[in-house]
Structures are given as C-alpha cells and as structure tokens.
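I have a structure here, written as structure tokens, and I will follow up with some questions on it.
Of the protein chains in this complex, all but one are displayed in their positions.
Labels run A and B following the written order; every chain starts at residue 1.
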Amino acid sequence: MKNKFKLFLIDNAVVVVFVLLIAIAIPLAGMPGKYLLQEVLTRLGRNAFLVLALLLPIMAGMGLNFGMVLGAMAGQIGLIFVSSWSIRGIPGLVLAVILATPIAVLLGYVCGSVLNKAKGREMVTGYILAFFMNGIYQLLVLYAMGSLIPIGNPELLLSRGYGIRNVVDLIGVRQSLDKVLQLTVAGIKLPIATYLVIAAMCAFIVWFKRTKLGQDMRAVGQERAVSLASGIPVERTRIIAIIISTVLAAVGQIIFLQNLGTLNTYNSHEQTGMFSIAALLIGGASVRKASIPNVIVGVVLFHLMFIVSPMAGKNLIGSAQLGEFFRQFISYGVIALSLVLFAWKRQANEDASRASLRGGASKGGAA
Amino acid sequence: MSGVKAFVADFGLPRIIIAVFLLALFVIAPFVGVSLTSSFINVTARFGMNGIMVLAMVPMIQSGCGLNFGLPLGVIAGLLGATLGIEFGLTGIAGFGVATLITLTLGAIFGFGYGKLLNRVKGDEMMIATYVGFSSVMLMSMAWIVLPYKSPTMIWGFAGEGLRTTISVEGFWDKILSNFLAVRIGPEFVFPTGMVLVFAICVALVWFFLHLKTGTAMTAVGSNPVYARASGIDVNRMRLVSVVLSTMLGGFGILVYQQSFGFIQLYEGPFSMAFPAVAAILIGGASVNKANMVNVFVGTFLFQGILTMTPSVINSVIKADFSEVIRVIISNGMILYALTRKTKVAR
Partner (left out) sequence: MTKRSLVAKSIALAAIVALAVAMFFVGKGHTVYLDTNAVTIAGKEARAPDLSSVVFDDNEPEEMGRAERVIANAIGAKHSVKVESLDGDGKKAERTIRIPTSWEDVSISIPALLAGAPDSAVMTLYAALDRVDEPAEKTVQQVESDVIKLEPLTVP
C-alpha cells in the first residue's frame, strides 16, 4: 500500500507539488473565495479550448505542440479583418473562424512538414518555429496591413498610416459568445454557451479517438516502426494531427480574445503557447500522455496560481513584483520539471533494459 | 561546376544567402549615406563583445549535448560575479579580475549541476535546457530583489527593493579590456585591441583543449557515442566537462560583453543572450553536433554584421524599421534550418 502511494506521488509529482504550492499561496494572498471562484470559472471558459488543442499532437507522439502559436496568429488575423469590417456579435465570431481556418490549415501544414523533418527534436523545432513565424506575422501585420493589404477601418492602424495598432479594442465581438447564454448563479456569472462549445469539443475529441484516423494517430504515437509496417501513412498522419491542433488553436484564440475583449496584436499569441502548455502539464499530462481531465484540472490549478501569486508575494515579502516573478518562475519551472521527469524516467527505463541485455551494470549509457 | 554544387550543399544555402545579404548591405551602405567607418567600428565592437558567448556553444555541440539554450545559467554566473565585484567596491583590473574569478567558480558549480541533469535526460537536452534556463532567470530575478546587496550604485534609490535593472559599470571596469592596447585608427575609430585579443586567446585556448586528450574524447562522444564508449571513454564525464566549460565560457563572455557595453543587465536580461549565440554559431557553419573555431569567427561576424547593418541601411533606403523583424526571421530561420537537417552522425 505504501509503495502504491509512493508510485502515485512520483507519477503525479507535478500536480502534487502544485497543489501544495497553491494550498500555501491562497491563504497568503487573502483574496475572497467568491472572487477566486468567479475568476477561475471565467478563465476556464476562456482558456480550456486552447489547452484542448494540445491533446492530439501528444497522442500522435509529437510532444508538446509549441506550434499552436501559429494557430493563435491565424485566429488573430481573422479577428483583425472582422474588426476592420465592423462585423459584430456572433456573426463576427463565425466570420473570424471562417477566415482563420484556411490560414490555420496552411500554417499547420507548414508546421507539420517542418516537424517531420526534425524527428526526435519536434518540441525544440516547434518552439523555434513559433518564434520564426512570429517574425513573418509581424511582417504581415506590422508592415503589410494597411499598405499592401487594404484595411477598411483607419482606426485600427498605427499613426504612421500602416501596420496594425498594438492594442485593438474588440468591442464589436466582446463577450459575444459568453453572453449568448449567461447564467448568474449565486452572484457568479457563468458563460454557458462557451462551456457548451468546450463540451462539444471534448465530445469531438472522444469521438475522434475512435475513428480510423484517430486510431492511426495513436498507433503512430506509440510505435512508429510498427505503424509504418502496418501501412499507416506516418508522415501524413502526423501532419494532420498538427493541422487539426493548429485550427483548434485558432478557434481557441478567438474564444480567448472575445472574452478578454482586447487584442494585444503583438503579444497575445506569444503567451498563449506557454500558458496552455504549462496548464496542461500542471494538470498531470506528460509529453506522451494527455487526457481531458488533465486539461480541466490544469487550467483550474494554473490560473488559481496565476491569480494569487502577486498578492501572496506581496504579503509574504512585501513586493508584488516578487510575486510576479514567482508566477513566471513557476510557469517555466513546471514545464522544465515535467520535461525532466519524463526524460529521466524514459532514460532510466532505457538504461535498465540495456543493463539487463548486457547482464550487468552499464557504464554511462549512450543515447 | 559540381564542385560549386557540392560546396553549396555542404555550406548550406541559407548561409550563402546570409553572407551575400551582408555583403550587399556593406556595398549599399555608402550610397545611402551610412558611414562605413562607423559601421565597421560597431561591427568590430560587437564582434568582440559577443564572440566568447558564441564560443561557449562549441563544447556542448561537440560533445553531443546539442545547442546550449541553457546559456542563461552561465550568464547568471557572470552577473553574480560582476555584481559581487562591484559590491566589494573593487575597480579597475582588480575588480574585473575578481569578478572573473567569482564568475568562473560559480560557472563551474552551475555547470556541474546542469551537466548532471543533462546526463539524465539524453535526447531532450535542448528543450530542457531552454526551460531550465528560463526558470533560473526567473529564480534569480526573485533573488536580485531579495539578496542583501548594499552598494549604493546598484540598489534602487528611494523606496525600492533590491537591485536596479540596469547597473552602470562606469568607474569600475568600464571598457577595461577594450581600452587595453587600444589602437586609434583615424579620428573616430578606436580599435578595442584588448577585447579582441582576449577573445582570440579564449578561442585559442578552446582550440588547444579540443586537441588534447580530453578534448578529442569529448568530440568522439559527440560524433560517435557507441564507438566512444567501446573505446572506454566515460561518456557522462565528457558531457559533464563540456557543460561545465560551456557555462564558464558563458559567464566570462557576459563579463566581456558588459565591460564593452558599459552596463550590467539583471532580471530578464539573460533571456536575450542564448538565442543570438545559438544563431551565430549556426550561421558560422556549425551543425547541431559539430562546431569548430572557424564557425565561431565567421558566425559572430556575420550575425553581428547583419544586426548592425540592417537597421542603418534599410532605414535609409525605405523609411521603415524592418530591422527587428529581420533579426527575428534570420536568427530563428537559421536555427530551424540546422534543426531540420539530417545529421551526419553514425548512430
């Protein structure tokens, strides 16, 4: 019994550490419980879809899809046009999704192809690709829009005449999805429509895993050589996984931004990748395995920490800045810890099997 | 003609494009009113400033640990050395010397722990290096606020907590290396002989080390780990040595950078140090598991050349500041290219 408990702790080390941290931080911050509850429920609606986008690439064995940032960019481009044309409300959101999807598919295809060329290094490559695409995005949004690409609404442009402003007010679509079915329960606002969309997405993922394509993806994720032998088009399946993930990220970013109501043209997408991945890992997922409960638990825990850290830091040391740094430290640290745990375990397994093959202790195993 | 083709394939099309691009910038410069002299001054200064950090990439590449995205750890060692040196109030060459000693010691300690970690996670080094690096920067950011520094030049003025974001080294060891044996060429150009000399010496030392027994063992581990182990080389120990060396060089590199730049940048400063160094070594011709001294020189020169020339030239031609975006595209594009190439490694 004690061994099982120990094993549970190690397997879920990240979640456990995190829950402990939060348990300490919440009373330190001294924020009212109702406020925390409202914030968590709002953020759940805002972020869950984005984190769901990460599930398929993990299933396909491609690790954490840092390339989801590309999807976020596509979503933002859609919203920029919708804002420029003053299309409001749900129609505006639908139009943004329709505009963003082809862009996301294209970007997803590029991402998938590049990742296929870097087998074994997918995560770093995706990470760098996101930065690279950020440069292309800026070329497009900071220079081409308004000059080469006509933008109807001059209010969106910088004072120099071209390039989109740093902050775009999305008043037209602000809260459009959230308000469609908003219930207020005991003074807490719940965006039911948004939750329904997220639930639909979860259902889709569950259904997808049972389709042939889904099974192919899972096979590719677990054992590439075997699936190749079984006739599964490995490369193509991996690319499809990335494309779906990118499109979901685009939609997720649109949901995210409609809740916030403001678009930070050059920053919003950068944080999306990091926060979503950190949330997923905090929820107990690993580089090879992630499920829907990980998503929900992760978003709740991550954002709880996000809200309470500054105040906790201020009350503990007297500096809110410290809390801010602490929050970032935790975000990065969680990803680092998860990656390390995963790789450590994997290598320990490899070394053990190699040792048993050799019939003795191995000396400094090579990869 | 096939010789040219082979050269292109080997050297890599992106590198050739970058080299040609830089050449074009230099050629265009005088025609658009950009002073070639001041450009050259800038490029030389930046060459010396950044070179050692690019050099720091070599050991870990050679030993098969990949691109050292965890350079911030070394940078932090350097920041601690620099701030402690100032805290003790030491100036001039003594100050710089003490800072160097502290940096190298801390660098070795950090590198040791970091290297032990990397040995347990073979195959995922680069991703982990990135996030371990980031976490450390954030951890140190908290530390800079809390650590009991007293020196008035470093802490916030009135009601602040902890160290300032940017600390000037003027009066301490500003340009201590750059001005050493400086040669004045013409009315504007002061060649930072000392700094370039130090850079060259470091490169020579590393080159020498790589040709010693330990160094060759390190290279063997990187290019053919199975063979290395069969030859009785302790793979883990070699990797550890490379990480320690890399971290120490990174720490010293930031010291050299700071004495030329004139400022110590704390908090989120180290974030922006790893990527340029990685991009530079790759632009210089290195791959993910093979790098030599020529790569260091060529890469630093090309990369810093582009960084310097692009803003000034392009701004004069088109009235738009593309430079930041171009820098992002070039450095990340280069890293992407390296990551997606088939590696010539016998695995």
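Keep this in mind: a contact is a pair of C-beta atoms (placed from the backbone, for glycine too) under 8 Å apart; a residue touches a chain by one contact, two chains touch by 3 or more.
None of the values given here were measured: they were computed from a predicted structure.
Considering the entire complex, the omitted chain makes contact with A. When the full complex is taken into account, the listed residue touching the unshown chain is A:Leu95, out of A:Ala13, A:Leu95, A:Ala144 or A:Ala355. Which of A:Gly45, A:Gly126 or A:Gly172 touches the hidden chain is settled by the complete complex: it is A:Gly172.
The chain omitted from view is touched by exactly one of A:Trp85, A:Tyr162 or A:Tyr195, namely A:Trp85.
Touching residues on chain A toward the chain that is not drawn are 85-92, 94-95, 98-99, 153, 172.
One rule holds in what follows: only the chains that are shown with their structure count from here on.
Between chain A and chain B the centroid-to-centroid distance comes to 31 Å (mean Cα coordinates, whole Å). On the chain A side of its complex with chain B, the touching residues are 114, 117-118, 120-121, 123-125, 127-129, 131-132, 134-136, 138-139, 142-143, 317-319, 321-322, 325-326, 328-329, 332-333, 335-336, 339-340, 342-344, 346-348, 363-367.
The part of chain B that touches chain A in the complex is made up of residues 64, 69, 117, 119-124, 126-128, 130-132, 134-135, 138-139, 141-142, 145-146, 161-162, 221, 225-226, 228-229, 234-237, 275, 320, 322, 324-326, 328-329, 332-333, 335-336, 339-340.
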